[in-house]
Structure formats: structure tokens, C-alpha cells
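This report refers to the structure that appears directly beneath it.
Removed: one protein chain of the complex. Kept in place: all other protein chains.
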Amino acid sequence: MGPNLWINYGEAVAAILFCIGFTNLLLQTNLIKKIIGLNIMDSAIYLFLAEKGYIAGRTAPIVTDGVTNVEAYINPIPSGLVLTGIVVSVSVSALMLSLTIRLYIRYHSLDLDEIAAQLKKEGR
Amino acid sequence: MDFVCNFPFFSILISLFSGTICSILPEKAAKAVNRIVIAAVGVMSGILLLYLLGTGESFVYWMGHFPAPWGNEIRAGVLEAGMALFFCIIMYLSMAGGAHKLFDEVEESKHNLYYILINLLLSSLLALVYTNDMFTAYVFVEINTISACGLIMIRQVGRTIEAAVRYMIMSLLGSGLFLFGLCIMYDLTGHLLMSNIKESVALLIQNGEYQIPLIVSVTLMCIGLCIKSALFPFHAWLPDAYGYSTVSSAAILSSLVSKGYIFLLIKIIYRVIGFDIFNSTRIIDVLFVFGLMGMIFGSLSAIKENDIRRMIAYSSVAQIGYIYMGFGMGTQAGMVASVFHILSHAATKSLLFIAAIGLTEVSGGSRKFIDLTGAGYRNKWAGVAFTAGSLSMVGVPLFSGFISKLLFAQAAVQVEGKMLATLIVLGISTVLNAIYFMKTVIRIYATTGDTSYPCITFKDMKVHAIVLIFFILLNIILGVNSQPIVNMIEQGLAMFA
Amino acid sequence: MTAFQIILMGLLIICAVSVSFSKNLLNSVLIYMSFSLVMSLLWICLESPDLAITEAAVGAGITSVLFFVTLKKIHAINVAEKEEEQKATQRNLPENGGKDE
Partner (left out) sequence: MSKRKPAEEYHKTFAFHFFSWLRGEKDPYLGNVEMKPQKEYEPDPELHLRHEKEHDAILDKVYDMKHNRALGLFHRLYQATSILFCLFLMALLLVTISHLPATGAAVKPVNNEVAARYIESGLEETGAVNIVAGMILDYRAFDTLGESHVLFVATITVLIMLRLDKNKKGEPNPLTKDMNPNDRIYEPKNDAILQMVASFLVPIIIIFGIYIILNGHLGPGGGFSGGAVIGAGLILYLNAFGFGKTERFFTEKTYKWICFFSLSFYCLAKSYSFYTGANHLHSIIPKGTPGAILSSGLILPLNIAVGLVVACTMYAFYAMFRKGGF
């Protein structure tokens, strides 16, 4: 164990959330819950990134009163990356939900294993 | 700066923009735009390749008004330009070869959407090939994943939708791990551009700082990309996805999409971490073991398979195992062999998929082996092409597969600890390959009394036959004329460092 | 501010765990919605107002709406109600039966 676990509690929470999301994605049988797990996983990564950019005692990176001193603002890069990431995760979850709807209409089930069994029985 | 240096940027932008344009065009025009764009990008990549071979130096291209650590960059060297050219050739041939069967069970009004997906897929592949920035790579990996999912499920039968869901779940796990690794890397180095990260990583290694996070970050990125490129234990989605999608999709997915991720991994190994640092970690041993397992288990699953397309799909698992085995050797020679195998596998696998559709067509649309009996007589060109592809996969001289196996064996001899394992598994895998491919070839040339299926002659399928001939030629060129290509790969890898 | 952040993070973990264990799909979507809301508050604490606005509009707004439509489409909302009704009737039945006797 390194020295910084308690100082980095935000990242630690992000790691725990990431693993919860990961477990959901692997183990839940229900597709909707899988998708929620996926979203939690993504949010956890974004939380991790945002924590990386935070600097104690500084304000948001919006120039106020013409002050352009490095000491005044937090790091803007992680915020920008997270903004991009959020868009990606919204598109992905919309796509997954549409796939879910389509599968349900066809097979009346949300369980992938059950659907696979049905498919193999009927299609061979 | 010469005007040629704009070509990587132009090719990415043209393919992105043509995706947008195709959204308002009807099907025929979209098809024309698509063909023109792929051809134009191919021509540009060819010119760029010649230019780079002439100058012998790679160059970086600013994406914006700001220099290296602040702005965004793309970078082109011999290997990148060559890859782009090769991807364009394969994509054009796959699209042309599958054209008559492209819209099997696809709704008529959705045909033009297919071309949008192809264009965006091309642009994301090009961006993955050329980019010099890790976060850009992540964004384009996502475009690649989503458009590949679209290609799988555009043929809306139940199996493809299920396969698409499985594919998405696996891919998203992979992207999550990749992004997490990227974030840790960013935290350690403070940069996102590959060259800057490499400098910082070298400094960190020198000072002995942050060793554990560095290793973990590299591992996470590697695992993410391995999951996305369907390395052995993560291949569950692959047979359904390749086996039931439309034929062009299957050819493009197996030969290009997974290769794009593998190429990104090569870039990360060389340009982000550094080849020597990467080889000093234990990750290569893990990659090596999984590669070997993939080679054997993929072939075993293929032997058990009863369906020609699924058999070819399982054979992809084995071939991806070969590529990772080359990474796992940890030498320059192994890497060259892997890159050559990327080319040879892409050329062969798309040939097999396109030929298989010709065979199933004359067997009443069935892909079961029992119905394929004698299909080689009914559709001669497809039969010959399938035989050529099989011979190449097994590794018969004259074809590209032979050269890549030779390169792997040569590379293995230079590595002390891994030589025996590599050679034994290479031998076993070749025998297994021979079993299932030769079984198929014998089956399609068996005499049959059943003449209820129609024969197809050259006139009925001109485009298809010509495409198959081009594919065979490509294979033979790779097989006969291998030395210049290997030299080019070596030169390109040297430019990476 | 630190204490507030720690409370918010605790809430995040509670939300994530309870999503995994809730039996009803509607409940899990609602919990996910609150997860996003807490996340956007946390981003204000981390001095990133851009992210807070985006997360509030997207995570708690659009994504949740899409989840609801999906639940509606796959009849999960109605099914849950029906199950509750069934349970209620089952609970009621023996009581009624007892009265009759």
C-alpha cells in the first residue's frame, strides 16, 4: 500500500464504483441492469478524471475579472475530456437501450442466456 | 511542408464528411459516393506511401494552430501509410465482392444507412492508424465500435441482434478498462500526446517513480484492447457476429475492425510505452500464453463447427492468437511477423468470407456442410478461390500464410525460453487448420448426384469472380513478393521508435 | 466542504449498490437517476460547473427518460404493477376466505 490512499479518497470511491459497475455488467442477467451498470462504470471513470484536475482552494476555469494567472484556476483539461466522454456514454446507452427493445419485442425476454437458448432451439 | 503531407488529414476528413453527406442521399448515390471515397483515400495513401519511402522520415501534422503538447496531432510514417492503403484495398474489394448479397434481409429504405456506417468506419480506422493522441484514439475507438455494431445488426435476424448485444457488452467492458488505464497514464505523465507521454514514461522509469501505477495502467490498456480485438477467452460474441451478418460486414469486421485495435496496441507499445520497457514487464508473457491458447482452442472449435461461415469465424480466433503470440515473443522479429500476419490474415479471411457466400449461393442458401457437397463444381470461381484461401490459411508455399508462419518460426528460434512452446503449438495449429480447411475443400469437391441446385458460370457473377481473382492475386503477391513488404514493415517499425 | 463531499460519495456508493440489488426495474432506474443527480452535485464541489450542467441535463434528464420509455416498451412498468396487484390479491384471498368461514 502506498502513502496516499486516504488523501485520494475520491479516486478510491471512483475505483469502487467502477468495480460495482463492472460486476453489474458481468453478472446481472437483466439487460436493463447491465446498461445501468455500464453507465455507473462510465461515471466512475469521469469522477476519477475530474478528481485528477481538482486543486484545493482554486476556482472553476472561467476567467473572472481578467485574471489569467495559473494560481487562480483548476486544471481545465480533465473537464474537457469528461465532457467528451459523457457524450460518448449517452450515445452508447441509447444504442444499447434500442437493442434491448428490439430483442424484447422479438423474444419477450431480457435475459441473454435465455434468448441464446431460444435461438439455438429454433435455429440450430 | 509539401502538399502531400496534407493527405492523412484529407483522408480522415473526406471519409467523415462523406458519412454526413450520405445521410441525405438515396441509395445509389450513396453507394457511388462510398466507392469514390474509398478509392480516393486508397490513392492518397498510395501516393503518401511513395512519398514517405522517398524521404525516409515520418512527419507530424498539426490539427489546429498550436504545436505539440498543446494542440492535437496526427502522424504519418511508412507503416501507417501502408496500413491505410491496405485497409482501403481490402474494404473496396469486400464491398464490391459482397455487393450482390449486401442487402439480404435488409429493409429497402435503410440501404443508404449502410454506406454511412461504412464511411464512418473507414474514417475511424484511418484516425486510429494516423492519430498521435491517446484521447482522440479513445473517441475514434468508440466510433469504430458503434459502427461495427451497426454493421452486425443491419441484417435484422434474431441471431445478429443477440450477437450485437454481446459484442457491445464485451466492447464496452474493453473501452471502460482502456479509458481507466488512459486516465491513470494521464495522471502520471500529464500529457495526452503519444510522444510526450513516451518521454515522461522514460523519465519516470529512470527515476524509479510510480512503478506500480505505470504497470497497472499499461495492463489495463492492453486488456481493454485485447477484449475488443477478441483474443481467446473474450471471443464469445465473435462466431454469431461474423457468421450471420451480411457478407461484406463479416469480411470487413474480421479483417479490418479487429486489426484496427491491434494496430492501436502496436502504436501504444512503440510510441507510448516504449518497446524495451514494454518487453521488460510480465504482460508479454500473459499475451503469449493467451495467444497460444487461442491458436489451439479456436481451431478446435472450428473443427467441431457444422456451418461454413461460423467455421471461418472461429478460425479468426486462432489467427488473432497468432498475432498476439508474435507480440508475446518480445522481439523485433516477432513484431514484424505479427504485422505481416495482420496483412496476410486480412487478405485471406476476407477472401474466404467472400468465396463462402459464392458457395452457399449455389447450395440453396444453406451453409451446412452437408448441403455444400459438390458446390465447388457448381460455382467454379468461388471453389477455386476458397481452395486458394484454405491453402493460404494452412500455410502452403506461394501463399501469404506460408510466409507469416515462416516469419513466426524464424522469430521463435531467436527467443530462448519460448522457442519450444511456439514451435510445438505452431505445428499443432497448422495440423488443426489443415484438418478443418481440407475437410471443407474435399467436401466442396466431392462428387454428387444431387443436381437440383443450379450451376453458376462466369457470366452470372462477373464482379464477384473478378473480386475473387484480385483477392487471390493479393494473396500470391504477399506470398511471393514478401521480402520488400517485410523490409517496409521493418522500416516503419523503426520510424515508430 | 470535504465532509459534504464524503457524504455525497457515500450516497453514490449506496445508490450503486442498491441498483444492483433492487428487484424492481423501475426502482433501479429511479435510483440511477438519483445517482446522476448526486454526481452533478459532486461536480459542483469539484469546481467543474460545465460538467454539472451537462450531467444534470443528460444523466438525470435524457438518459433517464430513455430508460423510462424502454421500460414502457418492454412492459416492465405494467408488469411490476400487475405483480403487486397479484400479491395484494393473494394476501387478501386467505383473509376473505377466513371471513367466509
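Labels for the chains are A, B and C, by order of writing; each one numbers its residues from 1.
Methods note: a residue touches a chain if its C-beta (ideal position, glycine included) is under 8 Å from a C-beta of that chain, and two chains touch if they have at least 3 such contacts.
None of the values given here were measured: they were computed from a predicted structure.
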(request) Give me the visible chains that the unshown chain touches, in label order. (result) A, B, C
(request) Just the residue numbers, please: which parts of chain C touch the chain that's not shown? (result) 48-50, 52-54, 57-58, 61-62, 65-66, 69-70, 72-73
(message) Across the whole complex, list the residues on chain A that are touched by the chain not included here.
(response) 1-5, 7-12, 15-16, 18-19, 22-23, 26-27, 51-56, 60-63, 68-73, 75-81, 83-84, 86-88, 90-92, 94-95, 97-99, 101-102, 105-106, 113-114, 117, 120-121, 124
(request) For the chain that got dropped from the picture, name the residues of chain B it touches. (result) 1, 5-6, 9, 13, 16-17, 19-21, 23-24, 61-66, 69-72, 74, 105, 107-110, 113, 116-117, 120, 123, 127, 133, 135-136, 139-140, 142-143, 146-147, 149-150, 153-154, 156-157, 180, 184, 186-191, 200, 210, 212-213, 216-217, 370, 373, 377-378, 380, 446-450, 455, 457-458
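Note that only the chains that are shown with their structure count from here on.
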(request) Using mean C-alpha positions as chain centres, tell me how far chain A is from chain C in Å, no decimals. (result) 17
(message) Quick check: how many Å separate the C-alpha centres of chain A and chain B?
(response) 28
(message) Which positions in chain B are in touch with at least two other chains?
(response) none
(message) Show the residues in chain A shared as contacts by 2 or more other chains, in ascending order.
(response) 21, 100
(request) Please name which positions on chain B make contact with chain A in the complex. (result) 135, 139, 142, 146, 149, 153, 156, 158-159, 161-162, 164-166, 168-169, 172-173, 176, 179-180, 183, 186-187, 192, 212
(request) State the interface residues of chain A toward chain C in the complex, per the touch definition above. (result) 9-10, 13, 16-17, 20-21, 23-24, 28, 30, 32-33, 35-37, 39-40, 43, 46-47, 50-51, 53-54, 58-60, 62, 74, 78-79, 82-83, 86, 90, 93-94, 97, 100-101, 104-105, 110
(request) Mind listing the chain C positions that touch chain A in their complex? (result) 5-6, 9, 12-13, 16-17, 19-20, 25, 28-29, 32, 35-36, 39, 42-43, 46-51, 54-55, 58-59, 62-63, 66-67, 70-71, 73-74, 76
